[in-house]
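Could you have a look at this structure, given as structure tokens, before my questions?
Note that one protein chain of the assembly has been removed; the remaining protein chains are unaltered in position.
By letter and in written order, the chains are A, B and C; residue numbering begins at 1 in each of them.
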Amino acid sequence: MKPFKKSVSRKAPEQAGAPESVDRRTFLRRSGWVVGSGALLGLLPLSTMRRTEAADKDTPPQPGVKTEYRRTICTHCSVGCGVIAEIQNGVWIGQEPDFDSPINLGAHCAKGASVRDHGNGHKRVKYPMKLVNGSWTRLSWDQAVNEIGDRLLRIREESGPDAVFWCGSSKASNEGAYLQRKFAAFWGSNNCDHQARICHSTTVAGVANTWGYGAMTNSYNDMHNCKAMLFIGSNAAEAHPVAMQHVLRGKENGAKMIVVDPRFTRTAAHADIYVRLRPGTDVGFTYGVLWHIFKNGWEDTQYISQRVWGMEEIRKEVAKWPPEVVANVCGTPEEQVALVARTMAENRPGTLVWCMGGTQHHIGNNIVRAFCILQLALGNIGVSGGGANIFRGHDNVQGATDVGPNCDSLPGYYGLVEAAWQYWAEVWGVDYEWLKARFDRTRTYDAGSGQLAFTMNIPGIPVSRWIDGVLEDPKNLSQRSNFRAVFFQGHACNSQTRGVEMKKALEKLEMVVISDPYPTHMAVMSDRKDGIYLLPTATQFETVGSVTASNRSLQWREKVIDPLFESLPDHVVLYKLAKKLGFAEQMFKNIKVNQDEPLIEDVLREINRGCWTIGYTGQSPERLKLHAEHRRTFDTTTLQAKGGPCDGEYYGLPWPCWGNPGLKHPGTPLLYDPSKSVADGGLVFRANFGTERNGQNLLAEGLFSKGSEIKDGYPEFTADLLKKLGWWDDLTPEEKKAAEGRNWKTDLSGGIQRVAIKHGCAPFGNAKARCVVWNFPDAVPLHREPLYTPRYDLVSQYPTYADRQAFWRLPTRYRSIQSTDHSKKYPLVFISGRLVEYEGGGEETRSNAWLAKLQPEMFVEINSVDANNTGAKDGSYVWLEGPEGGRIKVRAMVTERVGPGVVWTPFHFGGWFQGKDLVDRYPPGTAPYVRGEACNTATTYGYDSVTQMQETKGTLCRIYPV
Amino acid sequence: MKRYWSIGMAIFTAAWLIAGWTGEAVCGSDAPSPGINRRADFWRGVREGEAGTTTSASEGHKVLIQNGGQNWRQIRNGPIAGAAPWLLSAVVFAIGVFFVLVGRDRLEEPRSGVAIPRFSLFERILHWFTASLFILLALTGLSMLFGRAVLIPAFGLGAFAAYMQAGLLVHNFSGPLFFAGVLVEAITWAKENIPKRMDLVWFKNLGGMVGKGPRPHAGRVNGGEKVWFWFMLTAGLVSGVTGLVLDFPIFGQSRLTMQIAHVIHASMGILFLAASFGHIYIGTIGAEGTFEGMWRGKVDKVWAKQHNDLWYEQKAKELHLGTN
Amino acid sequence: MARMKFLCDTERCIECNGCVTACNNENNVPWGINRRHVVTLGDGRRGEKSVSVACMHCTDAPCAAVCPVDCFYTTEDGIVLHDKDLCIGCGYCFYACPFGAPQYPQQEAFGVRGKMDKCTFCAGGPLPDNSKEEFLKYGRNRIAEGKLPLCAEMCATKALLAGDGTVVSEIYRKRVMKRGGRPDALGWQTAYPAEK
Partner (left out) sequence: MRKTFFGALCLLILAGCYGPVDIAYHEPARYMGSMDPLLAKERSPEQQELLLQRFNKGQTDR
């Protein structure tokens, strides 16, 4: 007799394809009569538990064996939750809540609660491999590094150093990310980038150009003090679940919570006010709110006169956005916009939170600046409970942006000008001329806006555009050759748009190197038969390092377990490669290397030595370790230690933590908060844009931080300014020597910063925030319709930019795309977002059995109206096709979460391509439990006019049943 | 306390009905109404067992609180477990009383020694196959219902659990076989069990077992046997179908379906068992000479004449026995 | 003596599934079993609420009442546990439980289900505390270690509370007062009817 067997089985299915897990009945019908007499036999040992049930519990705790506790930080989002790992005999056997962490207080979301599974590593890449004739062949590390290195050297010789794209990671530690940037510099190229490009690059550029730094101004914990919270394009409940602990406590303290989103998210479910708007119309909405604020005189006039420049020009633009225009463009009822304005005005301080919904547009920089302007008008920046709380994505995307692989900057936002290179050459202790010679010096190229420059001083090709770096006609590139090889260390390619062209690009490359704990979508999506290398790379649980949370706090990670299988940490991989490529000695001059492993603490000390701009100088490894040890002494609202060895300091020394570690600066918990002295973590707006513009004063007027000896605005500190002020002699003789001719950013002794702070001044000056960013394409933020817009009738009124020939080394199209109306054939707006269970490209989370069983399938959310119009039935497969021809096969989920005219998909899936499951292309045993279509296979062209951010939150698609 | 449950039951039934009608109304429109938290709708939905969404694929996990379980528990642990022993003992008692008052239905004449074939080998195998499965099912089924009250105090938890583990297995595997047996029986015997007018007469005379009236006429199957056949078929079908619902929880049947199936299955099983007592009584000690018909396949001429006279006459013709 | 209870604050639950995963992690729950799950009602509409549910450790546990082999028992502080050595996998507790707590490792033809598995309030089962056998059959015994269920300890927003019923309800009462609503915690009336 052969009984049925149901899909419930003891083990996670090796090939848990999506359809099986969701449609149970279909699966049953298919699996049919399979078990045989097994069911009967299994019951024979009658009253005893079956041993087989226990077989897959692979790491039981052993009684009587010593348990060690190690503390690390969750690697899945920017909140920075503490994780306590229980280790027995080097095996990760348990996970405990870290109640003492002031950030998460022991809390975890699904991802944080699952990190122990990384210690099992069932689906990891276990040894170096290369694809030969369509099958994966095992290599030794030496073989792999030699083969890769030889090929890279040949490419370098033939096509110059810019022919390789080095993709780093926001999931690397600060030290790993820093070495990724340094590696690219020593290789001789700016073609390195990481996830921040497609995450918050528009935020960083837009916000920094408004008031100085492009980071979250307050902290998650500070949201306890809010009176209002406006979430635009942020789904914190799914993207930053533990932050919701603080958000909801703020709400319980009386804050009004407003969520503005095209989708009724889990966050919206907790909001007092929910407003739906059309994707990509955030500028219009924000101006609509400002229209009411200005009309009713709700703006903070004193704040604006003291601290804000350019609001008059904003008023002129806002006047064009009366309620009926907003209702027409954004699709938001007039009374709702008025209600949001009134709520924000009557409940101050209020905070504004935004995420990818605000940034991932071709006008992303305009949108984020509009948000900043709203907060400035309300006087909400620089106060506790206010701020622009920009929740960042990956666990170390803040740190990697600050000190890591950015194609447009050196660590610490020093830029790419010659002085910056000279400065960093000095920090690195290498000869500037030697460094220069590493770069392509054969000729100069168009740096955009007409000037010619060497590639050393032109921003590299960003990660959002690497495919164009491969496919574009080399004549149009501002570099010598196309990319011939790519090296991806910790980045999933399914998070970048235009999957169909990406496949072409991958197939055109000579070599693809993937250094990652898991084989990413990149390893399987192309039809390549060879030339792909997989380097098993350790997770952050298998190494040490510091990580910067979204609130700018740095936390120290302890090593939980030794690297699994043959994995090596990022910095060891980079060292081995640097050694092969011949610049290891130069690159690791200041860093002790122990058997190919650079000492992480030394790397952080080098960061401390160089990153004066953003105050990454005070966070020495010793201080970070002390904070980790005494984390229970920090207040859970202010993050300030009460008593104990860290008394008065803020948890994780949120940057800027000015001066040398010896200065004991406590870190800056709230940016631009003048109610504290700079020495105690106070700050004012940065003077980064000169002192005057068109005859108007750009410095603050009558506003200064507590205890400032200069009772007005002042420019940034330089040696000359110190002399003028008569403070020069406060420097020690050694400091004088180092500071001569330098400024607060380049004085390696830290003396200028020390003296400025001693006199109560901010080293970066005291200026106004500017509402008009004259160096951007749109000085005053403007609404422009998305390149693929459903409201083509509005294009004439809100057109996009003209095409650009050389923009980040590439031709970039705007008008030529928008000139075609796609809205007839592709009537639905297509947006994407996060699921709480997965993260980023999702490989590591989809390979985690505990998470995979919660979300077994890729799907598309579609409103019942559109479902009926398109014939998509709930739970059935549909094709979602983008206007550039890419299409994905996904299950329809008919829901009211999205309004009519908008569809939404998660972006974490991969392993399928245009309807085909690529399971047999993975190295044996490494296919993630859950695979599905990458939503970006169907997404389209569209890049921000400042940062090349991809436009994923507002393209078009059509849907039809399979 | 009793009232508590009847009220609960009433609410459940009402809620169930209402949920069916107003399921849509609960969802309401999407018109944003700022500041209004529709808490009441949520709790009403919970009480009505409204299905939500969840990432768990397990049966029933979409419903937060299912009210059916408590009702099922009350019905099983209350009326079913309560009435069953009374019913079963009442039947046994009634048979005992009948036996004492009326006594065995003896053969009215001495055995003739002439054997008349009554049941073929196939029929007998079929009967005993089904009957032995029935007894197994009855024993294990009763153990599931009453073992905790009766057997655990006697044998202890461990021993009972071991027995019950095997018992459950036996019950689950023999159930479908029994069901199959019942179906084959139905095909085999349905035609001759079609009721006829004379069966009414048979019942009027109580089969001639009570009192001294003349024996009523009967064919191969008398009225009593026909009633048993149709009852057996009904009970077999009902308990068989509900049993299959419970035995194969792999077709996505809902928890509520299984609860209802269980109540029907248990009640029907008890009725089946109670009725079977009568059948067993008549077939063994109740009527002399009956058992051998199903055991050896042959009955005495006297028995045949006494109980199934019309059949006997027909048989006698076939076998050329003559009228005496 | 304390009476252990679970409470999920719907005003705080964000359906992050942290509790579900914490449970999987701590107890090594196999693939097909969900000892805890989160249900969202009114999904995507105003008034949407999510609630995390598992075994509520009822005062009058329906599972225990219907178990044919009497394998359930209640600890002195009200945690409902069961003995997998006695369990025969009949499925009755699954029918009876209001919260869908009992789960089976198999679900096959002829009613083969394997030993029932459910939330133990992280209190293991009738085997030596924190022994390997106990872990393999029931998961971690945190109560014996002086800790509380990991799902509640790890809850992202501290929506899920687990512990002494009086303390739990006191915290919840304070929150409700602060928010200005009336207490309406899920499942309490079902799991813990007014004690006699």
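By definition in this document, a contact is a pair of C-beta atoms (placed from the backbone, for glycine too) under 8 Å apart; a residue touches a chain by one contact, two chains touch by 3 or more.
All values derive from a computational prediction rather than experimental measurement.
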{"item": "Contacting the left-out chain in the complete assembly, out of A:L105, A:V326, A:V780 or A:V878", "value": "A:L105"}
{"item": "Contact with the hidden chain (one of B:A81, B:L107 or B:L244)", "value": "B:A81"}
{"item": "Residue touching the undisplayed chain, where the options are C:C16, C:V38 or C:A65", "value": "C:A65"}
{"item": "Subunit C, residues in touch with the chain not shown (by the definition above)", "value": "1-2, 59-61, 64-65, 70-78, 81, 83, 85-86, 123-129, 141, 143-144, 146-148, 152-153, 155, 158, 161-164, 167, 171, 193, 195-196"}
{"item": "Contact set of subunit A toward the excluded chain (per top definition)", "value": "97, 99, 105-106, 249, 636"}
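Just so it is clear, only the chains that are shown with their structure count from here on.
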{"item": "Chain centre separation in whole Å, for subunit C relative to subunit B (CA means)", "value": "37"}
{"item": "Intercentroid distance (Cα basis), subunit B paired with subunit A, Å", "value": "66"}
{"item": "Subunit C residues counted as touching two or more neighbouring chains", "value": "17, 20, 32-33, 43, 45-46, 49, 85-86, 107-110, 112"}
{"item": "Residues within subunit A bordering two or more other chains", "value": "4-6, 43, 47, 264, 274, 837, 853-854, 896"}
{"item": "Touching residues (chain side subunit B, partner subunit C) in the complex", "value": "26-28, 30, 32-33, 36-39, 41-43, 45-46, 50, 52-70, 72-73, 76-77, 143-145, 147-148, 152, 157-158, 160-161, 164-165, 168-169, 172-173, 176, 246-250, 255, 258-259, 262"}
{"item": "Residue ranges of subunit C in contact with subunit B within the complex", "value": "10, 17, 20, 32-34, 37-43, 45-47, 49, 51, 53, 62, 65-71, 83, 85-91, 94-100, 103, 107-113, 181, 184, 186-187, 190"}
{"item": "Subunit C residues touching subunit A - in the complex, by the definition given at the top", "value": "11-12, 14-22, 24-26, 28, 30-33, 43-46, 48-50, 84-86, 104-110, 112, 114-115, 130-132, 135-137, 140, 150, 153-158, 175, 178-179"}
